[in-house]
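Note that this is a trimmed complex: some chains were dropped, and none of the rest were shifted.
By written order: A, B and C. Residues from 1 in each chain.
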Amino acid sequence: MPTRNDGRTADELRPVMFQRGFAANAPGSVLVSAGNTVVLCTASVSDDVPPWMAGKGKGWVTAEYNMLPGSTSPRKPRDRKKVDGRTTEIQRLIGRSLRAVVDQQRLGERMVTVDCDVLKADGGTRTASITGAYVALYDALLSCEDLSPEGTWPLVDSVAAVSAGVVGGRVLLDLDYSEDSAAEVDMNVVMTGSGKFIEVQGTGEGGTFTGEELQGLLRAAEAGIQQLTEKQQQSLNGA
Amino acid sequence: MPTRNDGRTADELRPVMFQRGFAANAPGSVLVSAGNTVVLCTASVSDDVPPWMAGKGKGWVTAEYNMLPGSTSPRKPRDRKKVDGRTTEIQRLIGRSLRAVVDQQRLGERMVTVDCDVLKADGGTRTASITGAYVALYDALLSCEDLSPEGTWPLVDSVAAVSAGVVGGRVLLDLDYSEDSAAEVDMNVVMTGSGKFIEVQGTGEGGTFTGEELQGLLRAAEAGIQQLTEKQQQSLNGA
Amino acid sequence: MPTRNDGRTADELRPVMFQRGFAANAPGSVLVSAGNTVVLCTASVSDDVPPWMAGKGKGWVTAEYNMLPGSTSPRKPRDRKKVDGRTTEIQRLIGRSLRAVVDQQRLGERMVTVDCDVLKADGGTRTASITGAYVALYDALLSCEDLSPEGTWPLVDSVAAVSAGVVGGRVLLDLDYSEDSAAEVDMNVVMTGSGKFIEVQGTGEGGTFTGEELQGLLRAAEAGIQQLTEKQQQSLNGA
């Protein structure tokens, strides 16, 4: 059985690391890396909830995603006039994923914005963003005086994400850029630490996939997310 | 076992109809309805492929999606300054879905744009758009002199889409607006007439779902798409 | 005396039809056709008047105009970044025309937005829009519980519009696209059912016209609008 470019087996994650408290003024600031993909996730807290939520005693979590120009080669021009479609899809996905593990009532009337800025892109930037954003969100909530894991705590579960794909007919976990470019099917899965699904997105761009392949992708992703969840807990316990 | 608002069983589609050649100057023009959801799908053909495709002898299919202001009550303001995130996601999905059944080489250096304008919205507008867009695309290709189903024909399969969701703990097929608003999980599935998957998008906004629920949603959608495929064929055979 | 492309005499309207209650969720929804020109007019009612009118006990009527991409061949790109000059002119004209027959005091502090979306374009889209918008506005007002033609009713007259032009030296009524493209002078006239003028716009793009031609155009338009007014009444009486 052939190994992958970087020597990984088909169901092996790239090395993942979390650097909490990385240079930023935001209360949550995590530099997350998955192999050569590096994302800075910062979480900021404010008292302003969106107008349609005001006065309900509930909070909101939203996210923004952005690739820095130097994160790719050739350079990626900035989204300065409009936000492109891919960016919009990704930041909506990150926001939904985080909200799925937040109890809005316990959060109280505050707004958390999690910014995921990709410093270095090598595939899987949206899933690394979600996995890192959870840790940044955790740290930002720790900074709120009235919240604590021992007392009132808005996080009801953890959340992590990973990609899987069919490349050359094989199901592979956690695709890097070269694998992603060659994939017949690309799937992103977001799950909670307790094993529930939040989001499943499987796409056959320029191709289709069978029910059997779909099941193989789901199994691989599920196993990968269990490992990411452990890494998150280790990082948070190290604080 | 309780029936649904409109008396349907859990695995029953809404009535679907295709009105080919509906008022428009585009070569493909189909008014598709699924219950109270009504979408005008028009397909236009031009010789201009996108710049990055020019000179390769291959064609491209793209899609735009839009809700008319009167399609909802209260009125939905027009996207006149910018295209919102939801619209962008949907039109990218429609485009990918159609391209999955198109042989770009056989299409030749031409561009087909399929416009899906929602006249009346009652849930499932994106899936009705895909299902109708396939018929409009078919008609537009029929209008090209060098293409025919008996000769060179770029469509290698048909494509249709449907939603499914978990509402009040039950898996329901083809959600209308009231069901969609109450759904814990919302899934959209795009498949070919031959039973292959093109896209699976399952989302738990403000909630999560188990592996078992995921499998139930996939089974319901698969059965629904088989019926939609038959309706498409009947409509096209009636020409 | 030569007849026109479609066999009409110089002073003959194209066949006009109104389909009230056409697929839409707006309270007023009329599919109007004038020959091969087809426009969907939907009228929506809301309690929000523009800020500069608030608290005066008066209402406002405004309009938006748009051509669907498939309404022309080749396809017309959407106005997604900005609204082009022609569109702006037309929707301002439709709004002014409707307001001329509305008693703002009797309307009460509410806002009616009439959307005119052109499904199929063959000349005269702005005049068909006005003629259809009146019927949609009527239906939307009927849906307001405190208003009725027998009681308080904001419509003080009806309104309809038609084009006329000088083509090959002849004054023709209700130009289709091929005639419009060849016209030396193009005039749009908006009048009330009682025979008063609301708007007269005569333009000699790349040409000029004499006082005599101006009078001929006015006479033709006046006669055409009388017939359109009758058609509107028949449609409304049929409800």
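Going forward, contacts are C-beta pairs under 8 Å (C-beta built on N, C-alpha and C of every residue); 3 or more make two chains touch, one makes a residue touch a chain.
These figures come from a predicted structure and were not determined experimentally.
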{"item": "Subunit number of the complete homomer, 3 shown here", "value": "6"}
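Note that only the chains that are shown with their structure count from here on.
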{"item": "Graph class of chain-chain contacts, one of line, ring, star, complete, other", "value": "line"}
{"item": "Identity of the most central chain, Cα criterion", "value": "B"}
{"item": "Chain of greatest Cα-centre distance to subunit B", "value": "C"}
{"item": "Same or different contact residues where subunit B meets its copy subunit A, judged by the half mark", "value": "same"}
{"item": "Whole-Å gap separating subunit A and subunit C, where each centre is the average of the chain's CA atoms", "value": "52"}
{"item": "Centroid distance [mean C-alpha coordinates] between subunit B and subunit A, Å", "value": "29"}
{"item": "Subunit C residues within the subunit B interface of the complex", "value": "22-27, 29, 33, 38, 40, 42-44, 46, 64, 66, 68-75, 78-83, 113, 115, 117, 119-122"}
{"item": "Subunit A contact footprint on subunit B (complex, rising order)", "value": "82, 85, 88-89, 92, 96, 99-100, 157, 187, 192, 196-211, 214, 218, 222"}
